[in-house]
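Notes follow once the structure below has been shown.
A single protein chain has been omitted from the complex, and every remaining protein chain is retained in its original position.
Order as written gives the chain letters A and B; numbering starts at 1 within each chain.
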Amino acid sequence: MSAPFLSIARIAKSYAGTKAVDEVSLDIAEGEFVTFLGPSGSGKSTTLYIIAGFVEPSAGEVLLGGRSLLAVPPHQRGIGMVFQRYTLFPHLSVAENIAFPLRVRRRPRAEIADKVDEMLRLVRLEGMRGRRPGQLSGGQQQRVALARALAYDPRILLMDEPLSALDKKLREEIQGEIRRVHVETGVTVLYVTHDQEEALRLSDRIALFNHGRIEQVGDGRDLYERPASAFVAGFIGNSNFLPVRVVAAAGRHAVVSCPDGFELRGVRVAARPAGAEPTLMLRPERLWLAPGGAGEGIAGTVVDAAFLGDCIAYRVRTGWAQDLAVRTPLAALGGAPAGVGQEVRVCCEGRHAFLFAAL
Amino acid sequence: MPAPGAIAVREAQGTGLAGARPARGARGRGEGFAPAVPALALLLCCFALPVLALLLRSLLDPRPGLENYAALLATGTYYRVLANTFLVAGTVTAVTVLLGLPLAWFLAVAPAFWARLVFGIVVLSMWTNLLARTYAWMVLLQSTGVINRALIALGLVSAPLPLIDNLTGVTIGMVYIMLPFMVLSLRMPLAALDRETFRAAALCGASRWQAFWRVFLPLLMPGLASGALMIFVMALGYYITPSLLGGTSNMMLAELIAQLVQSLLQWGVAGAAAFVLLAITLSLYAVQVRLFGVRGAAGG
Partner (left out) sequence: MLLDHRELGAWRWLLGGTALLLSLFLLLPLLLIVALSFDSSQWLQFPPPSWTLHWYAQVFADPDWLSSLRASLEVGVSVTVLSVGIGLCASFALVRGRFRGRAFLRAFFVTPMILPSVVLAVALYGVFLRLHLNGTLAGFVLAHLVLALPFSIIPITSALEQFDGAVEDAAVLCGATRWQARLRITVPAISLALVSAAIFSFLASWDEVVVAIFMASPGLQTLPVRIWGELRQNLSPDIAVVSTLLVLGSAVLMGLAAMVRRGASS
């Protein structure tokens, strides 16, 4: 194996004693789209700004193609970046904004003109070249920012929550644009967001940050189906977290006991425990309802049933203190949906359940 | 390369990394200080050190000791100057507040055209050279000036009123100069008032008079107090208008300082007087900052 394209090695950054970034390491391949996902304050943006060169790490190293990036001042790093806020140069036109990095590099006039045209085509703003940033919508501004960041063929493109100021519909539209631009240019993208759906939609791999550390790295399915920790399980998708008693455990599988004595077998044990108490995680969409009475499953009573269009969301009261959330897709619904007050059994396959416990 | 250092960076969520820049090998001083050096050097050499030197002279000139301060407080003429200064500054402040409030109030409620017109007059007056304005009052207040002749023509007085070369003249001239500052400093507090508050007061049964005393004035009090303090401080240190309209026998503190240096060459007493003026100014400014914040203090 040759050295990775971009290598983040044990970087750390603390402010006044608190660790904003705590020994983060990650290797990124050329052309990959990697998203830093996490709640605010988890260290994902700081990591991005260390790569950009606006923050100096207290420790660690960033290598690009095997060479240290930290020794290079930001304006020579050749990194493109799209910021959270609109950062177009207000006194320059769209075309002048895109041309700016090339002018700074003193490229020949003809080359600049060609590149600007190419970039305007790439982000589909050919008709806007003479406009000032103030005359553009937020979505258009971010597309110009994207074009400007790509105009000098950067080796890496950093994006810091570029869509957070846009409304939902526009956000989805520009997400599509970003995907297309990534495919067309093949640029390596590091993308920061706190929106899990955006991360799942865009990325090849997701690095999930929490308290300055990376909890887990993987593609969307990995994180969803094989969460390494309760935090990952809780952050990606919806989950029921339930206290259980572990009856038996062998290797990475366990048998757990639910409140009314029902034993769920073949439960997968996660890599890292959540805390002292064994906790069972059940995805609402992996649960289904069977008619009440004897049989497999956890006995309970439906206390709420809401029709959400593509599915029915139930709340079921069981022996646990908290109600269970259950989602049944319309396609999986046999007959009439269960009504409020109906006795049911909540069923689950062990391989879709996760146990967080120190075994 | 800008000097490097530690930068506080907060995570995402609308917080800025504005100005965060490459930092290698942090130094204790922090970074980005260098561009302030020319301004700092200028203010140290041509402001802080000369003022300090003047204050030192009050303790050392002609010999070390507090005799200059004793002279300032014990000598009758000096003492009268201090009394004059506070009397004029106090009167000017009170009158300016009384006149400034209705004018600022009018600007806040008047139809756009009238408000813009009156505001233009206020600003024009403020921006006109101080000497030009003082000159106008020197002409107006003379015993043969427009005001006295009008009063005589109307039969209101039989002999010209002594309006110039006394504290009356100083007060009129200074009110004229301070009024625009008061009006401008009341603009923000008035704009911050919500007209619904007064509709609510009316619905609660308050008459206009009651609403004025119980709602309007209390809500405006911080703005009035802040403006009044600012004007008082400015009036204490005024030199030009008092010396032109007050004549030689009604000196104020700033004029005394100038005279001590220019005509009498008594640098020690001048330093002591400057220290007194400076101490009062800075402590009132501190009160201002404490009560109303820096923005209120810098207003106007």
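We adopt the following convention: a contact is a pair of C-beta atoms (placed from the backbone, for glycine too) under 8 Å apart; a residue touches a chain by one contact, two chains touch by 3 or more.
No experiment lies behind these values; they were computed from the predicted model shown.
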Query raised in the report: Looking at B:L60, B:M188 or B:A258, which residue reaches the missing chain?
Result: B:A258
Query - Touching residue (missing chain; options A:P4, A:P74 or A:P259) - result: A:P74
Query raised in the report: Out of A:K13, A:K115 or A:R148, which is the one that touches the chain we can't see?
Result: A:R148
Query raised in the report: If the missing chain were put back, which residues of chain B would it touch?
Result: 1-2, 5-8, 16-21, 29-36, 38-40, 42-43, 46-51, 53-54, 57, 99, 102-103, 105-111, 114, 117-118, 121-125, 127-140, 146, 176, 179-180, 193-195, 198-199, 201-202, 208, 211-212, 215-216, 233, 236-240, 244, 254-255, 257-258, 261-262, 267, 270, 274, 277-278, 281, 285, 294, 297-298
Query - Residues in chain A touching the chain absent from view - result: 52-54, 73-81, 83-85, 87-91, 100-101, 104-105, 145, 148-149, 152
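Convention: only the chains that are shown with their structure count from here on.
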Query - Inter-chain centre distance, chain A versus chain B - centres from mean C-alpha coordinates, in Å - result: 57
